[in-house]
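Note that one protein chain is taken out, while the other chains of the complex remain in position.
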Amino acid sequence: MDTPDFKVRTRAKLADRTMHAVLWLVALTFVGVLLVFVGAILKQGWPELNLHFLTSMPKTLDAGGGIAPELLNSLYLVAISLILALPIGVGAGIYMAEYAGQGRALRFFRLCVETLAATPSIVLALFGMILFVQMMGWSFSIRSGAFTLALLNVPVITRVTEESLRAVPRELIEASYGLGATKLQTILKVALPYAATGILTGVVLTAGRAFGESAILVFTAGTNTSDKFPDFRLSVPGETLSVHLWYVTSDGTLPDASQIAAGTAAVMILVLLVLNLLVRLLDRAIRRRTR
Amino acid sequence: MDDLLPATTLDAPGPPAQAGPARLRTAPLFRHSRLNRLADRGTRFVLLACTLLVVGLIGGILYFLAIRGAAAFIPMAGNTDKVATFRQVFLSTNWDPGDGHFGILPFVAGTFAVTGLALLIAAPTGVLAGVFIAKVAPPWMRTLMRQVMDLLVGIPSVVYGIFGLTVILPLVGHAWLADAPAAGFGVSAAILAVMIVPTIVSLATDAFESLPASLDEGSQALGSTRWQSIWRVLIPAARPRLLTACVLGLGRAIGEAMAVQMVIGNNPQWILLMRQATDQTPVLRFLFTPAATLTTELVQELPNTAAGSTWNNVLFAMGLLLYLITMLLILATRRLGRQEHA
Partner (left out) sequence: MLNPQIPETKPVKLAVRGMNFWYGEKKILHDLSMDIHAERATAIIGPSGCGKSTFLKCFNRIHEVSSQVRVTGDMLMDGVDINRGGIDQVDLRRRVGMVFQKPNPFPRSIYENVAFGPRLFGVRDRATLDDLVEDALRKAALWDEVKDRLKDSATGMSGGQQQRLCIARALAVHPEVLLMDEPCSALDPIATSKIEELIFELKDSLTIVIVTHNMQQAARVSDYTAFFWLGKMVEMDLTERIFTTPRERMTEDYITGRFG
């Protein structure tokens, strides 16, 4: 018996081994990119991370400024934008999961949510600038920033709410209806509690995204902070960490701009690592329940 | 049967609803309150209003951008200077707003150049990483890769930007350009690629995982190697969804503003500059000439222009164009999705 395809087999095997190595290489490259990236940011920023930096006011011309108002504004803006977006996002998600049926209307709503989610943040910034900054006359303020930022949050919350509600076991829904519960009661007492962890995970992810957002806020919340600290008024400008990071780097008037930027970036990475951990814990809670 | 089971009692009132057992202190009346019923009925409309608000938002965004963008071409109430023509804006590479030149082609070309380049890096590596996670990686590596992608997608644009600015630009400049500035499409695309790769990887992983196991088993049972099976069977079978993944990644890249703005060099005259510079190979020139895109130019110039000026209005027209491109991409993914089911 002859083996005419012997050579081909060898080549195929060689290709298989090579590509196996390539796949690992690609994957490990991404792991490496992340490690280098986070490592570099934290290493650069580490020397800046002290109490003075975190608790004092920024300076406009001299070295030695802090990021206290920016840190507060970041958290404040994320919180307000979530408070604005949650009822609408969850409401729309409930409607799509429980009331919109399966037909054309649902497909259209989904397309809209998807489109809104894919809207570039610079486009949302333009919209917020026209509507809130100019037409409503709110100028560059926490208010303008929070409302525009909410537009970023709404579609994400809508989507996770719909998905989480669809994952609620049918049997539980039927059990509730079977006892004479109204639709509203079934949603409030059975479906939403079951979906809550999933929705919460989405909310934390949304918070992370809003926390890192900059394009929207440069044009709606502005690149300044109030002189007072803490200042919780909604009408004052509200520069956030991410905007600060961008502004000091591109403006170039601060002698210690690169240190400030490095410290700010490190703080942001640390906050996001914490949020990521939170998501992981929530995810584990969900998986434990479904098992 | 009816003869056996007479229906005589049919219309007689049934037995009264049973009361609770005697032990009960108060026998509850199991009736919903009026409030309960009203709330149940009203909720639907409140929720519908939320949904319509989401729909309306898209309309609102389009409307406002269109109005402001149109003001660049049509004299309107708020205009403070002479409007431009379509030709001057969409068919010209000359951007010199101070002098009345509003050609936005350099930005459109810049957007496609940098996102195309980014996709060139992100699409193959993303798809390979997807195959790796779905079909090759051991479980621990799978978990690790998922976490890596989650973290990469969560890092803010400006942090990517600062990393590019402080780490990559000097590094690349030192390595290839004799310490000359490295800003331009090259580094921007590399950073964009890292930013969009998680999107592609996660969708590609889903695509491969949702393929029936029989496909892979069948082809390997015929004696093909694992790679042959991936290359000849799995990737073709997952093609519509892989394309969708790439299109969505492209959409993300096109909309990204801050990270790119920080490393691209922000030069609207890049086409001219690229033509003039002759001291480098064309490839290096293309990769490392300071340039600009639709988004970066918006970030760069919007704060410096007065509302009502044609300059400002053209910027809004650029925003509208950007949004329309994104919408087209979304519709394209719908097409691809339908293709998959066909």
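For reference, chains read A and B in written order, and residue numbers begin at 1 within each chain.
Basically, a contact is a pair of C-beta atoms (placed from the backbone, for glycine too) under 8 Å apart; a residue touches a chain by one contact, two chains touch by 3 or more.
Quick caveat, the model's predicted, so the values are computed rather than measured.
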What shown chains come into contact with the chain that's not displayed?
A, B
From the list A:185, A:201 or A:214, which touches the chain that is not on show?
A:185
In the full complex, which of B:36, B:92 or B:309 touches the chain missing from this view?
B:36
Sole contact to the chain not displayed, among A:136, A:172, A:200 or A:234:
A:172
Could you list which residues of chain A touch the chain missing from the display?
169-182, 185, 189-190, 194, 289
Hidden partner sits against chain B at residues 1-2, 4-5, 7, 9-15, 17-18, 20-21, 23-26, 28-33, 36, 40
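Simple rule for what comes next: only the chains that are shown with their structure count from here on.
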Residues of chain A touching chain B in the complex
12-13, 15-16, 19-20, 22-24, 26-27, 29-31, 33-34, 37-38, 40-41, 44, 87-89, 91-92, 94-96, 99-100, 108-109, 111-116, 118-124, 126-127, 129-131, 134, 151, 154-155, 158, 180, 182-185, 187, 205, 208-209, 211-215, 218-219, 242-243, 245-246, 249-250, 258, 261-262, 265, 268-269, 272-273, 275-276, 279-280
Listed in rising order, chain B residues that touch chain A in their complex are 30, 32, 36-37, 39-40, 43-44, 46-51, 53-55, 57-58, 60-61, 64-65, 68, 125, 128-129, 131-133, 136-137, 141, 144-145, 147-152, 154-159, 161-163, 165-167, 194, 197, 201, 224-228, 230-231, 248, 251-252, 254-258, 261-262, 295, 298-299, 302-303, 307, 316, 319, 322-323, 326-327, 329-330, 334
